[in-house]
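Working notes, structure below.
Just one protein chain is left out here, and the rest sit where they should.
The first chain written gets the first letter, and so on, giving A and B; residue counts start at 1 in each chain.
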Amino acid sequence: MLGGELKNFVSTLRVLVDEAKLTVGPDGITSRAVDPANVAMYDLELSAAAFESYESSDGLLGVNLERFESVLKLAKKDDLVQVSFDTSTYKLLIVIDGVEFTMACIDPDSIRQEPEIPEMELPINLTVEGSQISRAVKAADMVSDHIGFRCVEADETVFIEAEGDTDDVSLRLIADEYESLDAADGRALFSLDYIKNISKKLPKTEDVTLTFGDQFPMLVDYEIADGECSVAAMVAPRIET
Amino acid sequence: MLGGELKNFVSTLRVLVDEAKLTVGPDGITSRAVDPANVAMYDLELSAAAFESYESSDGLLGVNLERFESVLKLAKKDDLVQVSFDTSTYKLLIVIDGVEFTMACIDPDSIRQEPEIPEMELPINLTVEGSQISRAVKAADMVSDHIGFRCVEADETVFIEAEGDTDDVSLRLIADEYESLDAADGRALFSLDYIKNISKKLPKTEDVTLTFGDQFPMLVDYEIADGECSVAAMVAPRIET
Partner (left out) sequence: MLGGELKNFVSTLRVLVDEAKLTVGPDGITSRAVDPANVAMYDLELSAAAFESYESSDGLLGVNLERFESVLKLAKKDDLVQVSFDTSTYKLLIVIDGVEFTMACIDPDSIRQEPEIPEMELPINLTVEGSQISRAVKAADMVSDHIGFRCVEADETVFIEAEGDTDDVSLRLIADEYESLDAADGRALFSLDYIKNISKKLPKTEDVTLTFGDQFPMLVDYEIADGECSVAAMVAPRIET
């Protein structure tokens, strides 16, 4: 697999956790990571097709992401990275341009269990270039610790907005500026820290889909690794006072 | 107005102060900023012609420059930035590529008054590329906390020089290396911190004019915003012992 894409996979999980359970199988690798405060979650599905060659039976690995990420720093963006798992020693073997790393895995049972996800009806669905969200998040960061996503159905418009003690900021997205919108009236407020970290990993020039509702959690969906890895983030809202 | 130019205007004032009074009027915006120790001063005159379109009645605004500067970070160099003032809410509205900031102004009376400037006769006038001054300042910084500007009339030469405990540094500017010189014998010594901060904002490849005299303040004059904003800095000398 290309170094840049594997780095992206690992660093996305690292936004929320330092250790992760990877579920491996013949079709690829999946992982669900939930932050310690249970506010945000990532679901990643990395297809076998993302690899030059891939072979795996079913299994569960506990991986120290921090260590994995530091090993991957040795790989340039276009270096092929070779990863294999030795079931007898419970170690990962990572080969980057002739350098071999042997990395011990962690007992997956020692890693925090993810919570159950409730079923939700989220009526608002916005698809927009990742850079639009990043820009609004950067702007919000200048005035507040929170960020709101608000949809006005009649105007087919979404506002990403933040209110500080003295200053406010707002990005209005009208029809020309988004790819598609299922509109409904509603607004949800989020802790800026979580949105900021998620926003840093968004693809800049590719589409990102936000799904939210009035005072409900928000889903952020997009693809990485040339379409072969789907990323789904979910963030719990803050109660507005 | 272009983001890069407005950033330059605001960051120049920020060299000396965190809050500034902007005097607005039909012809443009002016501001005088003096540092808390009354050692250095900036006079900026930003012409209405620096803007794509400009309209203003006479008024006085108190602006938090730190906050203004951080908002402008969102603008790329060539982004158009739109600034308007709401006289009813006493707030600035800044629009950068679709993102709207609403920024509260400060009561101008709460900002420190600038002192009166005495009339001075400064016989030495040197016009030279900004990079020459920056280089000499960087060099001086390696050996001392002070920097001297000295003119020798007979040689039509200016020395920018610094003396440390064990090491010295000197840049000699002779006829070929400056644009023009009104020579007179004299030397003035300055605190390096102030000259260093002023030097960081100098245009590198454009002309800068230094006007000074024996043990007198120095004026540093140049233009930014494609000639539509004049900058005049003044620094008080240190008494030589």
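Going forward, a residue touches a chain if its C-beta (ideal position, glycine included) is under 8 Å from a C-beta of that chain, and two chains touch if they have at least 3 such contacts.
This is a predicted model, so every value here is computed, not measured.
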Worksheet item: Out of A:Ala48, A:Leu61 or A:Leu74, which touches the unshown chain?
Response: A:Leu74
Fill in: Sole residue of B:Thr30, B:Thr157, B:Ser170 or B:Ser191 that reaches the chain not shown, by the stated touch rule
B:Ser170
Fill in: Residue of B:Met120, B:Met142 or B:Ala175 touching the missing chain in the full complex
B:Met142
Practice prompt. Have a look at A:Ser84, A:Thr102, A:Ser180 or A:Gln215 and name the one touching the chain we're not showing.
Written response: A:Thr102
Worksheet item: Given the full complex, what residues of chain A touch the hidden partner chain?
Response: 67, 70-71, 74, 96-104
Item to complete: Kindly note down the residues of chain B that lie in touch with the hidden chain.
Response: 135-136, 138-139, 142-143, 166-172, 177
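As a working rule, only the chains that are shown with their structure count from here on.
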Fill in: Centroid distance [mean C-alpha coordinates] between chain B and chain A, Å
45
